Structure formats: C-alpha cells, structure tokens
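What follows is part of the complex, with its chains left where they were.
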C-alpha cells in the first residue's frame, strides 16, 4: 500500500497492522527517514517537501509493484509526507514483510534507494544561513543503478 | 499544452503551471526546452543546463528525444530528492 500525506504517521501502528495479518511472516524490515538537525554545520529550521500530486502516487505504486515482483513479500507499505516539517519529524516510512529476512531487508533498501532518486519530491531547507533546495546526490544515483544489475 | 513547474523551476518562473500554444515544429522534449529557453533571459538561465533538468510527460519521466503533442501534460523540475 502507498500513502502520500502531510500528516504524521505511527510506525508501531503500521508495523502492527502488517504483522497481525493472517500471513506466514518471518520478519519485518522498516526504514524511517527523519529531518536532520544539521545540514553540514547549519542548524535546520524547517524542511518543506514539495511533490507532484498524481505523478507521485503513480510512481510509488509502480515501484511497490516492482519490489513485489522481485521479492517474495507478504506485504509492503510506503508512506511519504509532504509539506512543512521540522527537525526530527518523520519524512518517509517503508515497511516490507516476508517469510525470509533477506527479502525484507533487500526490498526495503531497494524501495528507499528508489525513492531517493525517482520519486517526484523536492526538499527546501531553511537553515540559519538561509534557504536552499536540497541538491540530489550523485551517490544516490549510483545506489539505485546497482539494483538494475543486481540479481534478486 | 499544459506545462507544470516544480521546486526551483516553479520558484524562478514565478508560476506553477501555464498553458502554451505549441508551435508545430516543437515535436519533442529537446525542442520544447530550446523553445522555452529562447523565450527570455530568465528562461534562458533555467533551461540551458540540461543536466539540471528533469522532464515528465504525462507523469512519466522521459528522455529529451521523447515526442510530445499539445494534449500532453509536461512537467519540468530538478533532479528528485525523495526519501
């Protein structure tokens, strides 16, 4: 399931919903992305996430299906927030459940790598020393490229 | 044709979307970028460095050689930074 929302979410609740299903789950991996306190040495005041409504949901749906094709998953969830956030606020949550722990780990990392470079979100940071759009990292491109060659 | 702008494109253009009448010779993304770039100085700055431009046509990321027509929804934005 995917959700794009401005509201916060509860990690424990989301994991509980997934684990309480009538499925033979062996392990659940989760990754939560947080707004950092500092960007280099600048204190972050706010981070505002802009996205492309419509396209975001389509892209998230697509990549969730891709993860479910590549790995044997019992369930998966992507929640991505947009709007104005503060340091320590949660930005994104990815949960993957599988009978095999490797499948849960790998698919969760795959989804996060993908979100970093392929989900239409942009981050505006307001820091002590002014505002700027967060630049994409070329290291993130490299991470996501690995998955196109890597076997499951 | 409907054009959407996000992030620094929206900010610099001062608008989040516009409707343009597509000249008949602007048949793919590259030609559209060049056409936009030629409109004025501001556009020229934004649309010159192709490395910093990402384009979606009908909500799918595409390459610059993708063909477009006036019914398409085209969006311009910088490299994405989700997650």
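Going in written order, the chains are labelled A and B, and every chain counts its residues from 1.
Following the convention adopted for this analysis, a contact is a pair of C-beta atoms (placed from the backbone, for glycine too) under 8 Å apart; a residue touches a chain by one contact, two chains touch by 3 or more.
Quantities reported herein were computed from a predicted structural model and do not represent experimental measurements.
Student: So how many copies of each protein chain are actually in this file?
Tutor: A x2, B x2
As a working rule, only the chains that are shown with their structure count from here on.
Student: Rounded to the nearest whole Å, what is the centre-to-centre distance of chain A and chain B, using the mean of the C-alpha atoms as each centre?
Tutor: 26
Student: Touching chain B in the complex: which residues of chain A?
Tutor: Counting only chain A, the residues touching chain B are 33, 50-52, 54-55, 58-59, 80, 91-92, 112, 115-124, 133-136.
Student: Name, in rising order, each residue of chain B that touches chain A in their complex.
Tutor: My answer: residues 4, 6-8, 10, 56, 59-61, 75, 77-83.
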